[in-house]
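Right, subunit A next:
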Amino acid sequence: MATKQMLFSGFGGQGILFAGKFLAYKGLLEEKQVSWLPSYGPEMRGGTASCSVIVSDTPVGSPIVSNPDVLVAMNLPSLDRFEDAVVPGGLIIADSTLIERKVKRDDVKVCYIPATRLASDNQLGNLANMIIVGKLMALLDDYNEDGINAALSKVISARHADMKDVNLKAITLGKTFEEE
Partner candidate 1 sequence: MSEKILMKGNEAIAEAAIIAGCRHYFGYPITPQTEIAAYMAKKMPKIGGCFLQAESEIAAINMVYGVASAGKRVMTSSSSPGVSLKGEGLSYLAGSDLPSLIVNVQRGGPGLGGIQPSQSDYFQSTRGGGHGDYHMIVLAPASVQEMAQLTVKGFELADTYRMTSMILADGTMGQMMEPVSLDFDVKPAPEKPWATTGTQMAREHNIVNSLSLVPEELEQFNFARYDRYKIIEENETMYEEYMVEDADIVLAAFGIAARVSKNAVDEARKMGIKAGLIRPITLWPFPKAPFKAAADHCKAFISVELSMGQMIEDVRLASECKRSVYLCNRAGGMIPDPKQVLDSIIKVNGGNE
Partner candidate 2 sequence: MVVFDKPHALIDVPLHYCPGCTHGIIHRLVAEVIDELGIEGKTIGIAPVGCSVMAYNYFNCDMIEAAHGRAPAVATGVKRADPENHIVFTYQGDGDLASIGMAETVHAAARNENITVIFINNAIYGMTGGQMAPTSLPGQVTQTSPYGRDVKHCGYPIKVCEMLSELEGPEYLARVTVNNVKNVRAAKKAIKKAFQNQIDGKGFSLVEVISSCPTNWGMTPKKALEWIDSDMIPYYPLGVYKDRTAEKEGE
């Protein structure tokens, strides 16, 4: 991996920023160069939220991801808006519980994962984001448990330490999910 440019997008409240922050921290702990940039403004309060995450072996230039290697779309407006921006050969992960249509492009890899349904079926509340993150790390061949544990400890404050287990469960669930 030289530079991985990732874009997470969905509704406010789906944990888009948190998922991005987790991956940025994981990168940092693995001694990569990282940046995390949220969209900000009124969309934070219920509209579309997105965040750019870059994990790289070399210093990060622009922190803005306009052409992602990886797009995580957690709602339809996000897929509509960013599908065409993904680099050829890139990866799109779509939450198929909330996005009924298929990806139109045929020059990218696509993974449909019903993350929102999986979360509710497994009593994982609103952790669809972390189920997707689990799948994402598996698909990128970047799944290492020590790194995941360490990064979770960074992004979950000590006060909410009990949340670590459910996050781990969600990540594992995403990793082992097989597309039908």
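The criterion applied here is as follows: a contact is a pair of C-beta atoms (placed from the backbone, for glycine too) under 8 Å apart; a residue touches a chain by one contact, two chains touch by 3 or more; residues count from 1.
The set was built so that all candidates are chains of the complex that A comes from, given by their letters.
Since the model is a prediction, treat every value here as computed from it, not as a measurement.
Engineer: Consider subunit A on its own, then decide which of 1 or 2 touches it in this complex.
Structural biologist: 1
Engineer: What part of subunit A is in contact with candidate 1 in the complex they form?
Structural biologist: For subunit A paired with candidate 1, touching residues are 21, 24-25, 28, 33-38, 40-41, 60-64, 66, 154.
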